[in-house]
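The other protein chains are all here in position, but one chain of the complex has been omitted.
As written, the chains take the letters A, B and C, and residue 1 is the first residue of each chain.
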Amino acid sequence: MTLHAVLIVAALMFCIGLFGVLTRRSLVSVVLSVELMANAANINLVAFSRFGNHPWGQAMALFAIALTVAEVVVGLALVILIARTHGSTDADVPSALKG
Amino acid sequence: MSAALLLALPIAMFALLAVCWPLRHTGRFAGMLSAAVAVACFGIAVALFASGRSELYEYPWLVRSGHVIASVGWRLDPTSASMLIVVTAVAACVQIYSLGYLSHEPPKDLGRYFAWQSLFIFAMVGLVVAPNLLQLVGCWELVGLCSYLLIGYWWRKPSAGKAAVKAVWVTRFADIGLMTGIVVLYGATGGFAWDHVLAPQVATAVAALLFVGVMGKSAQMPLHVWLPDAMEGPTPVSALLHAATMVAAGVYLVVRAWPIFHAAPDVLVVMSWVGGVTAFTAACIALVQTDIKKVLAYSTCSQLGYMIAGLGSGEMLGGYLHLTTHAFFKALLFLAAGSVIHATGTNDIREMGGLWRKAPWTAGLFGAGTLALAGIPGFAGFFSKDLLLEELFEAGRYGPLVLCLAGAGLTAFYMTRVMCLVFSGEQKERVHHAHESPFVMLAPMLFLSVPAVAAGWFAGPFAERLGLEYHFSVTPVGGIATIFALGGVGLGVARYGIGQLTWLAWPAAATFLASAPVDRLWAAAWRQGLLPFARAAGWFDRYVVDGLINLSGWVALEGGERLRLLQTGKVRDYVYAAVVGVVLLAAWGAMQ
Amino acid sequence: MIPFAVASLVLLGSGVMAVRTRDLVHAVLWLGLALVATAGIYVTMDAGFMAAIQVLLYTGGIVTLMLFAVMLARPDAEAAPNGQLRAALAVAAVFAGVVSVVLRSPDATTGAHIETQVLGAVILNQLALPFEVLSALLLVAMIGAIVLARKKDA
Partner (left out) sequence: MIPWLSIIVLSPLVAATVLLFVPAASRAVTRIVSLAASLVSLAGSLAVAYAYNIAEGGYQLRETHVLIGALGIRYDVAVDGWGVALLLLTGITLFAGVFATWTLEDRDKDFYILLLTLVAGVFGVFVSLDLFVLFLFYEIAVLPMYLLIGIWGSTKKVEASGPFAFLYRKMDVGGREYAAMKLTLMLLIGSAFILVGILAMRQEAGTFDMLALGNAHFSRSMQMWAFPALWLGFGTLAGVFPFHTWSPDGHAAAPTAVSMLHAGVLMKLGAFGVMRIGMVLLPEGAQAWAVVVGGVAVINIVYGALGAMSQKDLKYVVAYSSVSHMGVVMLGAATLTVNGWNGAIFQMVAHGLMTGLFFALVGLIYNRAHDREIFRMGGFASVMPGVAVFFTIAGLSSLGMPGLAGFVAEFLVFLGAWEAGQWVWALAGIVGAWVTAIYVLRAVRAIFWGEGPPERYHHLSDAKGPEWVALITLGACLIAFGSCPRLVLDYIDVATNTYLPMVLK
């Protein structure tokens, strides 16, 4: 097991998540895919911590987890709000930001 | 006692009247106070002149790097001391006279009038005692301000407003030259003293520029157009500012800055020609005027022309002497004219006639002034005019000399015309109810009539005081002038007194002159030149310069309208944009 | 080496399933599996504390939250995914870019164990300020979520 191996696995994970963000229609699924991407980033942080022999990486990963949780909480609250106001969780429906 | 009092008293009076409005609103009392100050000033001036002392006080007014570049203060020397007497004497007479002449004015307005009169005395004294050209120019502008305010004394009258503004416009236009002149002087000498020795070119430039200012203030052709209009002011104002003192400031400037002018012979030649032309043409115009004050106004122009022409000969005494004598007899004439107007209620000499029976004192005083102005031997005007013509002859300025001689004849003629039309002949409608003026008006005139008649007799001591020489002698030029003057009087009496020689009229020329051709030229320059130019500039600014600014704003707005379409509002599109960014970053990293 | 490979395969496989499954509840469960597999990877990297946190807090919390969201939002049946080809191309480009960066950076084979005491000391000493800020952030997020999600008439 080398650093590169872990990084590539994480990159693959990230790309899977990205694919999900780009293709899924439901907002819940988009949030779910974003989770996968964040998870990939966390793997990287822990890997750097181990192979770089520095505790900050893990500390950052811990912070990132907390941040991700906050993000999910707010994101899902928004999804629920959108579902309530638009009657749909389809990512293509809301258009309030359209120029 | 010092010249400082002459400055302090009037300005204190002005400040008092300006700030303390209850006093100002008393009108007549304020006027008496102000007149008392003016009389006191006259007394001080006489005392100073008699003491023969010299004073110089300078306060550093403007500094530069800690060094003085301009000072203010007073310089008392024979030139300024003699001028001070003229100024304060006329001012005191005029203020006393005004108490009678303006007695029917509302008290508020009267207080305002005397405040400005006090300010004028301050400014004029400041001009006369100026230790350098900067103070002279500063006070020059201040007397211009007083002129503006006093011409516009009846500001409710539209014509008075126009005349006041016109006076400033024209004199300020000339002051472009004056200001440039003293700036050049400063550039050359680092100061504003008039007694520096200047290089010939510099002297010529400075003198020429200063002379432009003189032409405006002293109403020389073609910048004389404001003076006749200035007669819109009350008659005492015309006597003080627009006959005796302020308009003579230009001549006084030349006298003061004589070292500069003397070093610029080319400018002197121009001066004598300008003066000669003004003396002659203004006299011609005076021939056809029907307003008694306008006659005197053009006569003032003409006499100022004499002074300028005389100074242009390269000798100072004639012009300066004429300044002093003219101040007295022209002030007298104006005050007498005011008395006539006061008596008849009109300015138009065609509506008068036979007034001498109703107002004998006025008639006599006006007559004395006329004789002095006409240059009848023995009267003040004779000596100064004679000397001035003599100087022109000596200097070989024959062209201006001829013009001046012809003007002398015309002067005698038009003054006789006024005398005859106003005082002799049968009484017209308006004259029936006329009355002699009160003593408060007659007394100043009587006082002024003394120097108007006799000032010339003291030309010798006067010249001596200035360090010059004067001896009266009978010369051919003087003889010709006297013949012209007597001839003018004779023809005038024949034409207007007896009614003979009716062929003596210039209908075509009169029509032309009465239409004020130079005025119309200036008006056209204003109406068709400057004003449209300014309007064009305003339009250009509003619609081209500002248009370009608005154009840039509009481009930004329109660009925003287009660019906002990039915002689709779909989350996915923004993620794609981020993807593009990641790929570009990676590519950039790969290239490193 | 082998545990890492197994954990990676589980991770990638469950990730693909999470992204591809149309049924949201199943997708969330696949996500849970992926997160647990991540914990496995942490174990192979000698980061036991991180693995524990991952399973106990992250997996539990996120999956529960997502399930609640799915039930509360009651989404309709999800529409068919669109733009898959375009997305695949973009993802491939990103992957190529990331991998190219990874491969040009120096590799490392040996690692060291990070003691949990050390981690705790770091967080509570050097990183104390971010830690506190983070707690504030969590509080704000909580309040924000409540405000956003609560019914207007409630």
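By definition in this document, a residue touches a chain if its C-beta (ideal position, glycine included) is under 8 Å from a C-beta of that chain, and two chains touch if they have at least 3 such contacts.
A quick note: this is a predicted structure, and the numbers were derived from the prediction, not measured.
Novice: If I'm reading the header right, one chain is hidden. Which shown chains does it touch across the whole complex?
Specialist: B
Novice: Among B:64, B:104 or B:562, which residue is in touch with the absent chain?
Specialist: Touches the omitted chain: B:64.
Novice: Who touches the missing chain here, B:348, B:429 or B:541?
Specialist: Spelled out, the listed residue whose C-beta touches the missing chain is B:541.
Novice: Which of B:16, B:39 or B:145 touches the chain that is not shown?
Specialist: B:145
Novice: Touching the left-out chain: which of B:5, B:32, B:46 or B:179?
Specialist: Touches the omitted chain: B:179.
Novice: If you put the missing chain back, which residues of subunit B would it touch?
Specialist: These residues of subunit B touch the chain that is not shown: 60-66, 69, 137-139, 141-142, 145, 148, 152, 155-158, 160-162, 164-165, 168-169, 172-173, 175-176, 179-180, 183-184, 186-187, 530-531, 533-539, 541-551, 553-554.
As a convention for this text, only the chains that are shown with their structure count from here on.
Novice: Mind checking the centre-to-centre distance between subunit A and subunit C? Centres are C-alpha means, answer in whole Å.
Specialist: Centres of subunit A and subunit C (C-alpha means) sit 6 Å apart.
Novice: As a quick test, compute the distance in whole Å between the mean CA positions of subunit A and subunit B.
Specialist: Here subunit A and subunit B have centroids separated by 90 Å.
Novice: Compute the distance, rounded to whole Å, between the mean C-alpha positions of subunit B and subunit C.
Specialist: 95
Novice: What parts of subunit A, by residue number, touch at least two of the other chains?
Specialist: 18, 22
Novice: Quick one: which residues in subunit B touch 2 or more of the other chains?
Specialist: Within subunit B, residues 572, 576, 579 contact more than one other chain.
Novice: Subunit C touches which residues of subunit B in the complex?
Specialist: The touching residues are 572, 576, 579, 582-583, 585-587, 589-590.
Novice: In the complex of these two chains, what residues of subunit B are touching subunit A?
Specialist: Where subunit B meets subunit A, its residues are 563-572, 575-576, 579.
Novice: Mind listing the subunit A positions that touch subunit C in their complex?
Specialist: 1-9, 11-20, 22-29, 31-33, 35-36, 39, 42-43, 46-47, 49-56, 58-59, 61-63, 65-74, 76-81, 83-84, 88-90
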